[in-house]
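A protein chain is absent from this complex, but the other protein chains hold their places.
Chain lettering (A and B) follows the sequence in which the chains are written, and residue indices restart at 1 in each chain.
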Amino acid sequence: MTAVPLPYRVVANRPESTDTRTIELRPAGEALPAFAPGQFAMLYAFGAGEIPVSVAGLRDGTLTHTIRGVGAVSRALCAVRPGTQVGVRGPFGTGWDLPSAAGRDLLVVAGGIGLAPLRPLVQAAASAHNRLNVLIGARTPEDLLYRDELDGWGRPYCGVTVDRAGPGWTGHVGVVTTLLDRAAFTPHETTAFICGPEIMIRATARELLHRGVPAQHIRVSLERNMHCATGHCGHCQLGPLLLCRDGPVVGYDHAEPLLAVREL
Amino acid sequence: MPSATAPPDAGSTACVLDPEGIGALVRELRARGRTVIGPTERDGAIVLAELESADELPYGWGVELEGGYYRIKRRTDAAAFAHSAGPQSWKNFLHPERVRQWTADRAPDGGMTVRAERPEPTSFAFLGVRPCDLRAIQIQDRVMTGGRHRDDAYEERRTGAFLIVVECTEPGATCFCVSMGTGPAAQPGYDLALTEVVDGTGHRFLARAGTEEGADILAGLPRRPADDLTRTRAREDVEAAAGRMGRTMPEVDLRALLAGTLEAERWNDVAARCLTCGNCTMACPTCFCTTTEDVTDLTGDHAERWRRWESCYDLDFTHLPGGSVRSSGRSRYRQWLTHKLGTWWDQFDSSGCVGCGRCIVWCPVAIDITEEAHALHQESLDRQAGPKDETP
């Protein structure tokens, strides 16, 4: 019964930045089926409501979610105390589908909180033999997620750029696509995984197409309003797609014409 | 797939019921523990409600329909099913407007217990399902139970429901089931099918069973073998109905038409008229969209999840943290129409429109889905023909 949440116990809640926290959940009783990188869960904060949140980590049967407190429910989820419980439904949606990129160069491009759904992909890809490039854009150095982990991420390349540098920032300043010149990939043999604000997705995908990455090998994770996650409520439609079912990860060959239509 | 004008099943199981037989049918269904829902005249409309007896059927009532217009009127005969779609549809019972999905309680230690709502088993019998509405039920079946995730509560209500289709012999001015391939003849999926015949020989119903349970029930009713005259009249009346549709859709691939007209001028035209009230979505027998409401009691330790109908015309329907995706009325009307006629195919492998005409009747400004489809078709033809000659 995918409409009813299962109780999960909060085992950790740590800050990532001023408004973003990472929580770790373990089943209080019965466990949900295994999640794949790119899929999402519906997280229910008692009494506040439920929102879709991608999985940001999958190790050891623990569900990890990175949540930005921008509304009533997400703020409630950011405030959960270890030991208490939240409701979880899932897994829902399409994943990044790393196996289908076997033998290809990997290009992971993240903007802002969009790094969260890509984290389990990067972790899974670390054991693959592909060239793995990780390009990360953040608003400011303080907004950068998973700062302590990034060192080991890219092989051969992991780059971070910020929109606004502060004192002490010695890294790159500029949009995330400017890092593409530093990544090592052969465009037509590359699979790209992009998550971030839709404008960032479009700009990045356009640049990759220009460089010769095939549209069907550009996978983007899209966001729309979601209530049921089971394909029954109609909210997450994007033209022919029900994003809870046919997404959130969609090939850019499908996504491009849809994203081009205003207010679709 | 039978054609829209296929004759009623003339097999050996066909028989004839008098109006008394319909009374016996309702009694038998109730005796079997079923809640019988059917049309009845109430407050100036033919509504769907629980029937305690067949006497409550709207004998002698017809309807006058037009864009934004619905009136019941007395007929010169006593036909019970000579009316077309009313303000409700069977989704009001199978996919109710508001349902509780689960309840949860929070313990002092922060633990949580969640209980799925188990609705009391209801065993419906729907009397007077029009062929277009039978298709609408089947379309909602696909949405609610045809995918990876099934709606258990819907499935329970649906699989327990006994469907008595009554073929259409009196289409309304807003009907276009022939264009959508859903009527006026009954297509498979019913337990019982009836065709009402009123002529000099009397008032009677040609009946046949579509399932074993249907045959079993029919066998217990006062009936007589189907005679040739009744068979012929029934067939002719349904065929005649097919020729009296008040509306048509353009005879093109509607899915392709809608996919190719997302930026049509016509959307601006209809947006200037549409109030985005959502009446069409409420009246539509296939519109299924819902939203969720999470509520708590005063203690804050008991919570409930409710699901209620929602309309894609609501501004909040596409809410994201930065605002609504479909903020203009134009985009919201376009979403409804392109979904109904076009992208429904991509999502659920059928059209979302059955041609019942409810959206036309219950639109306060008489927007007509068929007129809009014809206009989009014309605009795409004009565009293909190239720019108009600028010279006067």
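Note that in this section a contact is a pair of C-beta atoms (placed from the backbone, for glycine too) under 8 Å apart; a residue touches a chain by one contact, two chains touch by 3 or more.
Here, contacts and distances are computed from a predicted model.
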> For the complex's missing chain, which UniProt name, "Anaerobic dimethyl sulfoxide reductase chain B", "Cyclic nucleotide-binding domain-containing protein", "2-aminoethylphosphonate ABC transporter permease subunit" or "Phenol hydroxylase"?
Replying inline: "Cyclic nucleotide-binding domain-containing protein"
> Which one touches the absent chain: A:A3, A:I51 or A:C158?
Replying inline: A:I51
>> Out of A:L32, A:A124 or A:A165, which residue would touch the omitted chain in the full complex?
In response: A:A165
>> I need the residue numbers on chain A that touch the omitted chain, in ascending order.
In response: 19, 49, 51, 70-74, 111-113, 137-139, 143, 161, 163-165, 167, 169-175, 177-178, 181-182, 196-197, 199-200, 203
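In the analysis below, only the chains that are shown with their structure count from here on.
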>> Considering only the defined contacts, which chain A positions touch chain B in the complex?
In response: 1-7, 28, 44, 46-50, 70-71, 81, 83-87, 223-225, 227-228, 230-235, 237, 239-242, 245, 261-264
> Can you name the residues of chain B that touch chain A in the complex?
Replying inline: 101-102, 104, 106, 109-114, 116, 143-144, 147-149, 151-152, 262-263, 288-292, 294, 296, 300, 303, 305, 307, 310, 312, 317-321, 325-328, 330-331, 334-335, 338-339, 342-343, 346-347
